[in-house]
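Working notes, structure below.
A protein chain is absent from this complex, but the other protein chains hold their places.
Just so it is clear, A, B and C label the chains in written order, and each chain counts residues from 1 on its own.
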């Protein structure tokens, strides 16, 4: 039977130390709740940190790669989905996730949040960027939720899953 | 030889009257400059209005459709590209455009702006939404340009094409 | 660490009883070997039968769905990847599989075999259609392997994985 998938979207090489800490904790918490972690799969930034956290906690991890092989795969990804779609794979990331947590902010992450909203999915924002929160809230007040820390993000995930 | 393509991205059914006016004028001006107009191709909102403007002015129009047939195609599209990719087609919209003009604001449009920036393309924002301008400027100060009206958007397109 | 994925591609509603038997056995054998089963994920034909076999044997299953939700998902899929790409998702099926087994024959399956060969992947054919074997062998003599039954297909998978 289909398992619950929580997507953690975030910045690659330009992730901040805080983003990396948050991503690692999110990975751990997702695994501890018995959910599958889904990320963009690359060996960089939020993707790499979230997968590391999930595997430390014994979870199962899925990576949706933009390229045509596994040359850039994060080590802690169990199941690599190779799309060769470039940034169009961002739409698969959000469609395949029951809930999306956006950890940090950049152009790729913004595209995933916007695609999630376009596809009527809920998104939890976890970042230090007040403009981004104001902007995405204005696009979809009901579908955008704000978390102050990883623990609160997980509380919000549980609320979304129960609705 | 490859022709210059200007993409006009914008809201479908929820476009405002001002967005529709702007889109129509953009379509006209793009055609008058000898450029090809590219849109998301649907018979709604900014897409439909921009195509109408371009055809009135004798231009050539390309529509990149999300569905698997032409059932929802705007009448004034000359060349329909049928992708069956859903919202993943937004990445094709921006990659295929030499310059992107975002006319109005919504989740789909936001995804196109973000994907454009992720792909290192320049985007001209034409809307009444100050938060969106602040947010996207913060993501990429050099790649996001602001226009107050369709004429100014075209001036900016010319500047981008010359660089 | 990344797990080995074996793709089983085959016909949906028009699968023959022999195809369904073969798919069920392939699913079982893939699970018994500790590999992950990947299919097109739909609740029909070879996809459904292979997933059933894999779950009976305690395996892990991945389904790459063409639609935009899980409305047509086979019950025995653990991890649903929702692509909304229509038949373009066939390219993801083959790229994500270490080895592909084509079980039965139809237009969709033929597209997956051809895409696999185009992407330089090995494909094992298991069907009763001699023309298809001759044709695909002619396209790529080294990359197309022929199996007479599920057990032999698994022997060939092992050989490919060791190279």
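The working rule: contacts are C-beta pairs under 8 Å (C-beta built on N, C-alpha and C of every residue); 3 or more make two chains touch, one makes a residue touch a chain.
As the structure is a computational prediction, the values presented were derived from the model and not from experiment.
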Checklist outcome for this item: Considering the complete complex, of B:39, B:91 or B:111, the missing chain is touched by B:91
Item to check | Residue of C:46, C:80 or C:117 touching the missing chain in the full complex | outcome: C:117
Checklist outcome for this item: The one residue from C:10, C:41, C:106 or C:150 touching the chain left out of view is C:106
Checklist entry - Taking the entire complex into account, which one of B:39, B:83, B:111 or B:127 touches the absent chain? => result B:83
Checklist outcome for this item: Of B:16, B:33 or B:70, the residue touching the omitted chain is B:70
Next on the checklist: Across the whole complex, list the residues on subunit A that are touched by the chain not included here.
Outcome noted: 68, 84-88
Checklist outcome for this item: Residues on subunit C facing the left-out chain by the touch rule are 85-92, 105-108, 110-111, 114-115, 117-119, 129, 131-132, 134-135, 138-140
Next on the checklist: Contact with the hidden chain only, please: which subunit B residues?
Outcome noted: 1-3, 5, 36, 62, 64, 68-70, 73, 75-85, 91-92, 95-96, 119
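Everything that follows uses one rule, which is that only the chains that are shown with their structure count from here on.
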Checklist entry - After a C-alpha superposition of subunit B on subunit C, what does the rotation angle come to, in degrees rounded to the nearest 5? => result 180
Item to check | Homomeric contact subunit A-subunit B: same or different residue positions, threshold half | outcome: same
Item to check | Central chain of the complex, centres being mean CA coordinates | outcome: A
Item to check | Intercentroid distance (Cα basis), subunit C paired with subunit B, Å | outcome: 40
Item to check | Of all residues in subunit B, the ones touching two or more other chains | outcome: 85-88
